[in-house]
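With one protein chain withheld, the remaining protein chains of the complex are depicted in position.
Right, chain A next:
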Amino acid sequence: MDLNDIRGGRLAVISEESEQQDFSRESSTMEAYNVVPEPGGRTFQRFSVNTNESLRFEPCEDSCPSPTGAEDGRDDVFEKGECEGEIASIRNQLQGKVAEMENFAGHLEEIFLTVEENFGRQEQHLEQHYNDVLQTLSQRYDDRETGLQEEKKSKLESLYKQLVACGQALDTSKELIETAQEVYRCQDERLFLKTVMPIIKRVEEFAKEDIDLSLSTSLEFSTPLADLSDVKTMMDSINVVPAPSAPVINPQLPNSATQTSLHVCWSLFSDDTVEYYELYYRPVLEDTPADSTCAPQESKVKVKETHCTVTDLLHNAQYELWVTATNTTGISPASEKALYMTVPSPPAIKQRECSSCPEAALIRWESGNTNPVDSYIVELSETGTVGAESNITESIVAVPTCQCLIQLQAGRQYLISVRAVNIGGPSDRSDAITISTTGTFFYLLEDTAHPCLSMSEDGFTIFYGDEELPITAMAFEDNTFTRCVAILGDLIPVRGRHYWEVEVDDETEFRVGVAYEDTERDGYLGANGSSWCMRHIRTPSRHKYEFLHNGWSPDLRITVHPVRIGVALDYDRGTLRFFNANLEQHLHTFHCRFHNYVHPCFSLDNPGALTVHNGIQAPDYTFI
């Protein structure tokens, strides 16, 4: 395209319009026009096709419109009065056109730059192509030459051999003749007669021999036809658009993945012509077998855009992805392989392993993914007293393990859920658990239960059955009590005050209290230094009570048997207090500095049952 023409055309239009303007206005528009190069800080430059220099634009002085008003002799422009409005609108039009021109010129500039780039690239390709062709040809030449040399050598060798053989034959003949002559000249007639016959035979035989006088090799050189077909192909392909170069695949963007899909983007390294892309992907398995026949299958997607969303994937899995670009010439080399990861599955909160107290809650969950994830996010929201849901009020991020101790406020209700996080992003939210910070709440630790203990479905009542289990049927694990028919509770490891109640009946002999987590599993509650408990013994005539620690108890009588025992633990004051909760009657207080966290403990000394009640706000009298 000829910029000058375009320019000229446009300029012509503008110059026409400018003629109609007021002269005074004209000067300003003229300036505006002349100033057109300046606003963007660019100067218009001439486009030169004949040189190899990069595009430069020179100011074109020869196309500026002249102030034509005076020359044309139109005097209308000098009449101010009627033209005010027209002048303004024309000026606006002009300004618009000027802006258009600027844009257009800018656009052209870009096009020219692109064209130059493309041109340069084409040149490069061409050069390379021809270089390749030349290289190939010279190689052929070398090969050919070597071939000929070798042939020559072998021919010469065989001829030389022939020569040598002939020489030898000559020598042999000569010798024979000499011998014959000698014999002929021999004076001894007797000797002569003896030897002459064999000699004559030999000579006759020798004469019968045919002499092969043909050359052992031909004098001609075999010249096979040169196979230059590939050179021809290369020559042909010079004119063709080159195959694209390898695309560049982007690293994974955060939050672009879901559990089963990945959003992959890539870009072209250069401005190649591309018809379509092919994206390959395969899962990265943990244990790749040495035998490549068992390698995971790779899948392929054909897309026209430079991005693609791959679906139907496994969750929390790593995938290897690479992409090729294809055009009419061929397929590009593959891009580098990128590793993407799908988002994990949501975790599952383990309800029976969560505990709480007025100031805190301990939440435990299962990862929900077979492969490890990077971390977890715990989200909590407070539910209103009416039970209306509110938005997430707090998020705890970068939780490294499958449990979290959260600070909370007393007397509220919270909804807590967890997400798993990996490079791909966070999973969906797990099902929420409701935590109430009224009183202390805990479940019983089933894996500490003596085999003879069974538990109700809700997990708060324990039974010691009547039937005698044979020793062999009892499955003792590492953590179970083996003698005392006991079980521990999973109290939240937070110091401060805790209160719970135990419901018993009139007949059951029991022990209730607290113990350190590592209390002897083959011991009896209260008989050692790691447990404190209230013990009830039933005799036919009365009830007996002991408050045991280290096997020692004070001597006490209690006249009304408590059926609901309140247990109040105060870490800071170092007290463990027992009450008859129905009567608000204080029974006994242990004084002890608990150097570690303790767990509630319960045991049944004869067949019977007891029920744990918790989540109860501690009555005032329990902590005075």
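A few remarks follow.
We take it that a residue touches a chain if its C-beta (ideal position, glycine included) is under 8 Å from a C-beta of that chain, and two chains touch if they have at least 3 such contacts; residues count from 1.
Please note the rule applied: contacts and distances are computed from a predicted model.
Of the candidates "S-formylglutathione hydrolase", "Synovial sarcoma, X breakpoint 2 interacting protein b", "Pyruvate dehydrogenase E1 component subunit alpha" or "Collectrin", the chain left out of this view carries the UniProt protein name "S-formylglutathione hydrolase".
For the chain left out of this panel, the touching residue among A:Thr508, A:Gln585 or A:Thr611 is A:Gln585. Remark: the omitted chain is touched by one listed residue; of A:Glu204, A:Asp227, A:Asp478 or A:Asp620 this is A:Asp620.
Although one chain is not drawn, its touching partners on chain A can still be listed: residues 542, 554-560, 580, 583-588, 620-621, 624.
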